[in-house]
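Excluded from the complex is one protein chain; the other protein chains are retained at their positions.
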Amino acid sequence: MSQPFRLNKEGLINRNKKISFTFNGKKLFGYEGDTIASALIANGIHLVGRSFKYHRPRGFFGAGVEEPNAKLQVEFNGHSEPNVNATEMELIEGLSATSQNCWPSVNFDVGAINNFLKMFFPAGFYYKTFMWPKSFWYKIYEPFIRKAAGLGVASIEKDKERYEHKFEYCDLLVTGSGPSGLASAYAAAKNGAKVILAEDKPRFGGTLLTDDVSIDNLSGKDWAEKIITELKSMPNVTVKNRSQVFGYYDHNMLVMFERVSDHLEKKSKFTPRQRLWYIRAKETILSTGSIERPIVFGNNDTPGIFLSAAAKEYMKVYGVLVGKKPLIFTNNDSAYETALEFKKNNVEPIILDTREEHSSELIDEAKSKGIDIRFSHGVIVANGYKKVKSAKIGKLNKDKNSFEKIETVDCDCICVSGFWTPSVHLASQSGNKLKYEEKIDAFIPDKKKQHETSVGSANGSFTLEESLKNGFENGSNLSAKITDTKTEIAIPNVNEKKYGAHDKFWCMPLPKNENPKRFVDFQNDVSVSDIEIALREGYRSIEHVKRYTTLGMATDQGRTSNLNGLQLVSNIENKIVPEVGHTTFRPPFTPITIGTIVGREVGMEYMPTRKTPMHEWHEKNNAVFVDAGAWKRPRYYKQGNETLFEASKREAKNVRENVGICDVTTLGKIDIKGPDAAEFLNRVYTNAWMKLPVGKARYGLMLREDGIVMDDGTTTRISENHYHMTTTTAQAANVLSHLEYYLQIVWPELNVNAVSTTEQWAGAAIAGPKSRDMLSKLYPDLDVSNDALPFMGYKEAEFFGVPSRIFRISFSGELAYEINVKSDHGMFMWEKMMEVGKEFGNQPYGTEALSTLRIEMGHVAGPELDGRTIPSDVSLNGLVSKKKDFIGKNSLGREAFNVESRQKIVGLIPIDRKSSIPEGSHIVQDQNAKLPNPKLGHVSSSCWSVENNNPFSLAIMKDGKNMIGKKFFAVSPLKNKSIEVEVISSHYVDPEGKRVRS
Amino acid sequence: MLYIKCPYCGLRAQKEFSYGGDATVKRPNINEEVSSEDWDNFVYMRKSPRGKHIELWQHIAGCRQWIKVQRDTATHEIFQTAKVTEEIR
Amino acid sequence: MQKYSVFSLIKNAFSNHQNWEVAWKDPTPKSEYDVVIIGGGGHGLATAYYLAKEHNIRNVAIIEKGWIGGGNVGRNTTIIRSNFMYDANARFNEFGMDLWRNLSQELNFNVMFSPRGIINLAHSDAQMNAYARRGNSMRLNGIDAKLLDRDEVKKLIPMADFSDEVRFPIFGGLMQPSAGTARHDAVAWGYARQADDMGVDIIQHCEVTGFDVVNGKIKGIRTSRGDIKAKKVGLCVAGSTNILAEKLNMTLPIETHVLQACVSEPVKPLLDGVVTFGAGHFYISQSDKGEMVMGGDLDGYNSYAQRGNLPTIQHVLTGGLALFPFLSRLKMLRTWGGIMDMSMDGSPIIDKTHIEGLYLNCGWCYGGFKSTPVSGWTFAHTIAQDQVHELNSELRLNRFSTGHLLDEKGLGTKTWIG
Partner (left out) sequence: MKNVSALENIHKHGLFGNHDSKDEIINIKEIKDILIYQIVKYKKSLISIDKLKIDNLNLPQTLLVSSNVNTRILWMGPDNWLVVSKNREIEKSILENLSHDDFALTDLSHSRTILELEGSLVDEVLKKGCPLNLDGLDEGKCSNSAFHAITITIDFISSNPRKVRVFALRSFGESLYHSITDACLEFGYKAE
């Protein structure tokens, strides 16, 4: 199989290694070092896709990130990926590429009917139609539009690749390894700076790889290689290819995307696919180069039309001809280099130059080589549907608005150059305002905003000499400021061709009665006439033009279209370009895989998992876990075929009848120490703390400053100036931060230290009527009688040889204790409890049983303390001191917090004593009332009361306490349930709290 | 990602901090009479200027100290950081 | 005014689209208006439209610092819903849903309102219960809501992660089937075009530099294009509220924050409605163009920069992959940020102020777009009648001192926590 467009010798590809791949099912081959694009062009394939709106045939236009058309669905490494840029993706063995957005095939695409109806689909047409009849929008129009949406197809398979991150710091980050970038990096490296040099492409050197220049008597390519080799050998330099700096964020944070292994045929199992680098640089050199912009003409989207520099790159880098009968259409000298390159490869180009006849070094050389140059000429319209076959060209009049002569010439490709646009994206992202440079008809960076310094063509310097000088100087000066070392480097001698002035010409006029589409934005099918319509309709701001026409909003983000769009608007609006302004440059510079942005925090690693020291025991004993923030807590311990309901009922019942143990390690614990600890607690909690004796615990309630309950828990006075505070699992971290806030900022006069000891202690609650019996077995030498260890009492004692703390506190409302041992002893404690507790019928219980126990006791928890309730709402106003001040006190006096009808906590039981009331139900007077049906409250927590063997719920209800004894309906329209309920006290079991004191 | 100079630990990635809001809001003194209006202003009212803003951050994955940061809310430029006990001009 | 229809489109096609009229004019400001609306965003434009249409007040100007629709109406993730728990918010937004349903026809501008539903996913029973509370409240308010179990969710979004390798499995979700999306820019343009047609002056590139307040009464405004007298002035500037409030010596219960969003490259349709992840801050829908439109957390510190930082995007997309692992291979195309006026209870403010003739519309937090029509409708009423409508009677400024808060999330005043 021969490659008809492959040159014999040229290029940097490895001709010794053939790589086979398929395109639209056809087996082809290329060489190592090819991109998909270069390999296809070598095989003479140009038609690769269809445009978004009109489904026009599209080929390649560029040779890198600027490519607007050649986006393919590519399958490699066992995965299919949409919208892969064929000009960037390197060829690997077995890759299979297919065309997107076409059906049944790219050659015959039914969607192309749009192209013939395009007169009815101007910019914004969808805003004007599809409105009648109304229902058609939902049923017909929109589904149809949606079906046409999108380019490629996203696979819904889980991605098995690894994506990693890296945080890096450096003195100087250089973005782009063209001449100015290499020079900057080299000079900075010689000054001893820590340098990172990033190159987006696989090969270093940028334009040095394609331009016919020499530096210090070396070819550009050889010089680049020499410098890179030296940089690589320096320990203070990191050199990265296939790495694009795509975002310039605050405080000189730049983000780089490294393609680590997509180009590798075989890679190690744990090598990441792509890597995201967060690079904090002291200084940044933006040597991002420039992108050639096209000249707009009729049917300028036909396959076979290229940017002229891309055509040159295909020859010089890939050894590929984009055509054998090229037309070169230019307004400047740089395209002459492309023409000369064709000539060198024995292909005869015709140059159409919009400028009047004149002379320059390159023009003279082209002339001397006998190249056909036609001045004041340009392409009016390209002919050919799926591939350019010929072009109608015209000789422009003096004003360049009409033609003196029109003819048709045969060609198989058109290489177009409308001069160069500096890549100012990163500078703009940095906050740089940019300024319009008349000389080059483009924006360049203005005064630096952060630490960005643009050099070379990214800064509008288009000669090699200037770029190198620029690079060496800036690299040296910026790094010298950091390293305090300045190594003199002689700026090398340069041999390059001198360019003449370019022509400020960007769009071909149309002859009378001809109206081919002249595209400004290829991928989104935005033509000159679309922009004209937008302006005609009053969408005059450049952002309005962009949004109305979708100019520059495609996946190539308008790299080849933005400036021409601006020119058009400025022409029509009669404004100069800087007055029109530019649209915002936002990261990323090119689309970045979401996997790379996320990195390794995927699947089970989405969030860290916190486990208690007894976790393994729970796992081994059939615990079903529930997520409590990052913690895993046993929800219930499954026996046999038990359901959640059955198991939790069994566990709760056992607590009420015998004794159970529960892992309460996750509750927050904070050690509060210092001479002012009591005063501090007194301010933090709503209740009084000054008189709590040593060895006693107290329940406390904390508010936010807005008066809403923040958290609750018990705090124990361990010694004179030492308190042990507990918090809920959910609020532990917030409470610590909250305490630190007040200690450090609001009351720095208080001599208190607060530190989390949550992880120091493993905690187990022992609850149930037999818990004291069990406790006495656990502590045979300790007096655990009600007198010696009363409710809210505290003791320290050895637990089978390890130190432990015993708190007589209860969440379940039963006689209960909480034992803390140091975490490494947690498993030992738990196993000992299981062993010793056997004779008392001890069983472990999970959070579900715990909920049941607390609900039927009327203890509030998360569902009641939902960030909207104040103490009186949940019957905790008894804990609110009237005498002293505390956090949030002043908010409690507000009108709405004190109205009689405010919602308060109550208990609910179903009249039939059978129907469970779904949580989230609302209480209504009349279940059949017309909507909106006034709500009197909601059901916050429900359980099956194991004490009374019927359902019981807590509800927060308007005027709650006065409703006790009345009947209402608890309705859950979502579950189609309406249950008649009676309002009772929220303390359903043991309302006097005798058990905890027993 | 912002780069915040902790007055105790030096320049650190934003990832180590958590935000605490306007540092110029001053809580009324404890045990002191305060009018409802002043209290509500403390709890709810915010200047939220465009430009220089003095705010609190906590170096939560660091020394756990609350610090003051003077930052431009439009450009994110940080002019000064200080301990909470220090004044920012 | 030219009527838009398929016929006008065909007719114009044959004249090469040379005869389309401007959608709105570009007038020079007059010296005096009955009402000046500051802010040419969705809410301001809608307010002007309803002032003209519902209250026949047509001597109205909209003063916009930049270009109309350039603020949050052009920067949001286009979600429209009324799935609120509090009656005040629910009824307000459900009234808005009715306006949305007829908006394309009413404005003769296709705003592409597309009710493909929103699903809020739950990842624990506790979350299911919280959603049940909200959904039941919606139903009792006459708003559609469905509670989905895991299998029902799976049928709707089979590409979500239902495997065992997931940190927070999906338990179910709350769905509002009638919720959806609309084409955000079209909403601004559609209102602008009709308001302009009824006589409203849309004045772009005109910055308000001050206010003329005499004896507690508004007399006019000062702008970069001269002083303008006005009997009434409505403030409708979202993220810039605090900047203008400062010029009025007012302090408001609002902090200004940036919220970022991003889109992926367009792919063939595979996600129908809007989905929110319940174990983190992430929401997603697929646009009619095929892009995945995604958003989540605030950047988390006061900001007036219409751009944000990558860690927030990373955090949001981490939630995205936890929900939809297939997103991993899609590419993020574009990110942007909008400036949010975060109120201290997360609900908006539409009210009169202590200055006679000055009206306030702000505090929309992340949710302004969905309320565009009803916000304009009620604000127009409040301005025209000099009193709040029943629909915004609980969205008043004094609720912060009375304690009648509308804190849907229960997060209190730390707006940056999201």
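Per-chain numbering from 1; labels A, B and C assigned in written order.
Methods note: a contact is a pair of C-beta atoms (placed from the backbone, for glycine too) under 8 Å apart; a residue touches a chain by one contact, two chains touch by 3 or more.
This one's a predicted model, so the numbers in the text were calculated from it and none came from an experiment.
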- prompt: Which shown chains does the hidden chain touch?
  reply: A, B
Statement: Given A:Glu438, A:Glu759 or A:Asp783, the correct residue touching the omitted chain is A:Glu759
- request: Pick out which of A:Gly826, A:Gly888 or A:Pro918 touches the chain that's been left out of the picture.
  value: A:Gly826
- prompt: So which of A:Phe5, A:Trp137, A:Phe462 or A:Trp631 would be touching the chain we can't see?
  reply: A:Trp631
Message: Going by the contact rule already stated, which one of A:Thr129, A:Ser390, A:Asn477 or A:Thr609 would touch the omitted chain in the full complex?
response: A:Thr609
- request: In the full complex, which bits of chain B touch the chain not displayed? Write them out.
  value: 1, 8-13, 15-16, 60-65
Statement: Per the touch rule stated above, chain A touches the missing chain via residues 164-169, 194, 268-272, 278, 280, 600-601, 605, 607-613, 616, 630-631, 665, 671, 673-675, 721, 748-753, 755-761, 801-802, 822-828
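The rule is simple: only the chains that are shown with their structure count from here on.
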Message: If I rank A-C and B-C by number of C-beta contact pairs, which comes first?
response: A-C
Message: I'd like the Å distance between the centres of chain B and chain C, where a centre is the mean of that chain's Cα atoms.
response: 29
Message: Between chain A and chain C, what distance separates the C-alpha centroids? Give it in angstrom.
response: 22
- line: chain B touches at least 2 other chains through residues 1-2, 36, 43-44, 75-76
Query: So which bits of chain C are touching at least two other chains?
result: 309-310, 401, 413
Chain B to chain C touching residues, read off their complex: 1-2, 14-15, 19, 21-22, 36-37, 40-41, 43-50, 53, 55, 71, 73-76
- prompt: Of all residues in chain B, which touch chain A in the complex?
  reply: 1-3, 13, 18, 20, 27-28, 30-32, 34, 36, 39, 42-44, 56, 58, 60, 64-66, 75-76, 78, 84-85
- prompt: Of all residues in chain A, which touch chain B in the complex?
  reply: 167, 249-253, 278, 280, 431, 449, 683, 705-706, 737, 740-741, 744-748, 884-885, 890-891, 893-894
